[in-house]
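For reference, the structure discussed in these notes is given below.
Here the complex is missing one protein chain, while the rest keep their positions.
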Amino acid sequence: MDLATIIGLVLAFGSFFGSILMEGGSLAALINPSAMLLVFGGTIGASMVSVPLSTVIGIPNVVKHAFFGKHMDTAHVIQTLVGFAEKARREGLLALEEQAREIDDEFLKKGIQLAIDGTDPEMVREIMETEVAFLAQRHAEGAHFFTTLGGFAPTLGVIGTVSGLVHMLANLSDPGSMGPSIAAAFIATLYGVCTANLMFLPLGAKLKHSSQEEVLVREIMTEGILSIQAGDNPRIVEEKLKAFLSPKKRKAIEEALQAA
Amino acid sequence: MDLATIIGLVLAFGSFFGSILMEGGSLAALINPSAMLLVFGGTIGASMVSVPLSTVIGIPNVVKHAFFGKHMDTAHVIQTLVGFAEKARREGLLALEEQAREIDDEFLKKGIQLAIDGTDPEMVREIMETEVAFLAQRHAEGAHFFTTLGGFAPTLGVIGTVSGLVHMLANLSDPGSMGPSIAAAFIATLYGVCTANLMFLPLGAKLKHSSQEEVLVREIMTEGILSIQAGDNPRIVEEKLKAFLSPKKRKAIEEALQAA
Amino acid sequence: MDLATIIGLVLAFGSFFGSILMEGGSLAALINPSAMLLVFGGTIGASMVSVPLSTVIGIPNVVKHAFFGKHMDTAHVIQTLVGFAEKARREGLLALEEQAREIDDEFLKKGIQLAIDGTDPEMVREIMETEVAFLAQRHAEGAHFFTTLGGFAPTLGVIGTVSGLVHMLANLSDPGSMGPSIAAAFIATLYGVCTANLMFLPLGAKLKHSSQEEVLVREIMTEGILSIQAGDNPRIVEEKLKAFLSPKKRKAIEEALQAA
Amino acid sequence: MDLATIIGLVLAFGSFFGSILMEGGSLAALINPSAMLLVFGGTIGASMVSVPLSTVIGIPNVVKHAFFGKHMDTAHVIQTLVGFAEKARREGLLALEEQAREIDDEFLKKGIQLAIDGTDPEMVREIMETEVAFLAQRHAEGAHFFTTLGGFAPTLGVIGTVSGLVHMLANLSDPGSMGPSIAAAFIATLYGVCTANLMFLPLGAKLKHSSQEEVLVREIMTEGILSIQAGDNPRIVEEKLKAFLSPKKRKAIEEALQAA
Partner (left out) sequence: MDLATIIGLVLAFGSFFGSILMEGGSLAALINPSAMLLVFGGTIGASMVSVPLSTVIGIPNVVKHAFFGKHMDTAHVIQTLVGFAEKARREGLLALEEQAREIDDEFLKKGIQLAIDGTDPEMVREIMETEVAFLAQRHAEGAHFFTTLGGFAPTLGVIGTVSGLVHMLANLSDPGSMGPSIAAAFIATLYGVCTANLMFLPLGAKLKHSSQEEVLVREIMTEGILSIQAGDNPRIVEEKLKAFLSPKKRKAIEEALQAA
């Protein structure tokens, strides 16, 4: 998992619980089973209605891939592609056949294979871009599910609070017990707003970012393959691909390529 | 109906009613006829003003189609198109005439027929894409109606609560009856926020998703027909169409095509 | 006026007033002249500042056209254009001169005339599309004015309520009169939220829809004229234009054309 | 200044103050120096941080130009361009040299001069469109500044109210003085919400509209110059430019051109 995610989650929830303890409150006072049922059951239910069954089923996978999947190294990808460009320039496209077999990444493998097979460059671009577009969409669905959870949770918190207050007001007999009843009603709001803002929405944003990063790597691969297929000079391939990077990463790659 | 929709609706409303019963409240206390009239009458009225008469009339159909319409299987569609590509390659486009007659789907049938008739490929694309665009728009109207309902309902709930509080405050004589009066006024808010968040907005989102899925199938059909008309190799047709799918579905199709 | 608009307005306001009467409230209690002045004067004032004078002046016309203007029948438009295509195919474009004179619609008349005059097709498209774009923009201004009214009204309601509460609190002498004073202050909120949600916003949405429908008819006309000018087969003209319609309307047209 | 702006501002603020007087309140009760400092100082400060220094400095100019700048008459612009087209058709582009010198508008003058100099039409279009794009952006900055003010003002009003209530509650000794203290605290909210909704946001919207109108005039000029350079028939020039106008304005121009 991304280190910022772990540190952020610990910091956010730690601040919340720490601040309650500092005020002299007890964490046990935050436990309210009927509010839990309403806020978590309602949020998950409403979100399940909102998305297709296949998205719901795919969520564990998307999350696992996004948080624990191996991070692709853009520097390494560019180095590989520049290496391919050099080999193709010296020995022809067909010479890449052997290397292509050793590539782990399915997307890159397929792209190189299409180029070797002499597929029309326009068609290579079309096939690879369609694939990237649908990859981006599938990832967006995962991020969207968290945003949906984060959208419904606060509203269900408010529903819980209003319904708690209605119950309390309708059965008002002992005004002395009003305080604790109102407090209990507001626990639902806390559940909804806290889970949404400390967990669902931030995780949704992170998923969106990690998807963008993967799309970027795929775009670099597409550009690289097309450039190799066009017979571009390896220096031009390198220049083209490095334009996708920040100056810092670019410097790292330049050093790595010179060392090679 | 989509299984996630049923499970989600049961979970959402179950959590709401369950949480009230857990708190020792009675569901009968939630019944408030004047709030019902205001929230449901007002929401439906405002939404009817917002959309054209034809959309209002078409809603039952859109809903029926979206929730009970038969789900098109992308794998099956691709298999069919690859089969057509093979036949067209071997025996020419005209050989598809017979198969075209047996196709259930009006859209696919018409596309194949246009290709057989030798219509200019640009015109085939134009006609089919216009049709998909308008199909998407008609579906969007259905989803939009639910979103409109979900937008007005909470506001009408607030109108009901404010108007209940105004009535209560204007006729304040016995402060002891204030509690139940406020409770009754807030029932309207519960109606508006619950129906919007547990029903209207999630259903609107689901309708939008199921429309996107149908549009995707139509786009696959359009691409397939144009590729067949262009005389593409069946392997290329397959490769092009599979790019629209997730890796999981793709594997399923590959196995099905190899088995065939 | 669109039937859905009338039914919707009656239903929305009927539900509101009906719910108040059901609760035993009196409609007279809703009358508060100072709140009326603030909410309606302020909303109209702020909206007038927001848009150009010409839009303000044009509002009555836009509204009249949108709600009482004669609805253009797409089926009839397509039938007319297919008829023109047949005549042009048989007797040449110039033969349309006579029919063009009898067309009521200024836009269609001008388009046909441009085609007859032998204007370059690219220029015909450009002139007609610019006209449609500006028509859409002028209509959008009308819809936008209602949305602007609907945006300011609730805020002015809140201003009225806050200013009423400030007045009440600053002159607090008899706590017993607090209830009716708070009630009176909240009337302003009711004015703002009700007019916005039961009238302004729904009417703005309806205007936007009826503008989209008119733009669609104009797009059908543009496509038709260009197709006629290109000498397309009347069957192709029909096929192209029918793609703009829902399957239901399409069937109706097919029957009408076969009957002709 | 646009008449609708003046009438709207008078109507909006008149309604606000009138409604307070009608309720028997005094306008003096609205004066709260510490709330003024917070709301106006804070809003201007936050907005200054939000935009570049150059925008802040340019605001007076943008406002002056937008509200007091002379309104360009589209009818007159089109008449001028059609006149140029006729002259260029009869005597050649070079014959426009003399007239170009008398043009007041810098943009139009430069465009005509580029055409006379025989600059490549693609470059004329590029230069003029870049200029229009940046004009639009500079105007958008002015409108955006008002929208920024209108966005921060209500929040600063809320900050003022919360901070006033905190002060009041922390020093609670005489519950009898609570009413006036709460009233004073809410004055800050009134400041923020009123200035934002009766002034900043409407003026921002108006500025945006008047910028769009100026951009439209510039687009008409660009189209006209390119059409003249291309040697189009003056009737075609007229037809092309009139497409940018509403039917009403169009009729006025047709009469003016026939009279000429």
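Should a chain be cited, it is by its letter among A, B, C and D, assigned in written order, with residues numbered from 1 in that chain.
Here is the rule we use: a contact is a pair of C-beta atoms (placed from the backbone, for glycine too) under 8 Å apart; a residue touches a chain by one contact, two chains touch by 3 or more.
Worth saying up front: this structure is predicted, and the values here are computed from it rather than measured.
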item: Neighbouring shown chains of the undisplayed chain, as defined at the top; value: A, D
item: Per the touch definition above, residue among D:26, D:130, D:177 or D:233 touching the missing chain; value: D:130
item: Residue among D:21, D:94, D:172 or D:230 touching the omitted chain; value: D:172
item: Absent-chain contact - pick from D:8, D:42 or D:179; value: D:42
item: Missing-chain contacts mapped onto chain A; value: 2-5, 7-16, 18-20, 22-25, 29, 179-180, 182-184, 186-187, 189-190, 193-194, 197-199, 201-203, 205-206, 209-210, 213, 236, 239-240, 243-247
item: Interface with the unshown chain - residue positions in chain D; value: 33-35, 37-38, 40-42, 44-53, 55-56, 106, 119, 123, 126-127, 130-131, 134, 138, 148, 152, 155-156, 158-160, 162-170, 172
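The working rule: only the chains that are shown with their structure count from here on.
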item: Any chain in contact with chain A as well as chain D; value: none
item: Same vs different contact residues, chain B with chain C, by half of numbers used; value: different
item: Turn needed to bring chain B onto chain D - CA fit, degrees, nearest 5; value: 145
item: Computed distance of Cα centres, chain B from chain A, in Å; value: 25
item: CA centroid of chain A to CA centroid of chain C, Å; value: 41
item: Chain B residues counted as touching two or more neighbouring chains; value: none
item: Touch-based graph of the chains, sorted into line, ring, star, complete or other; value: line
item: Chain-chain contacts as defined at top; value: A-B, B-C, C-D
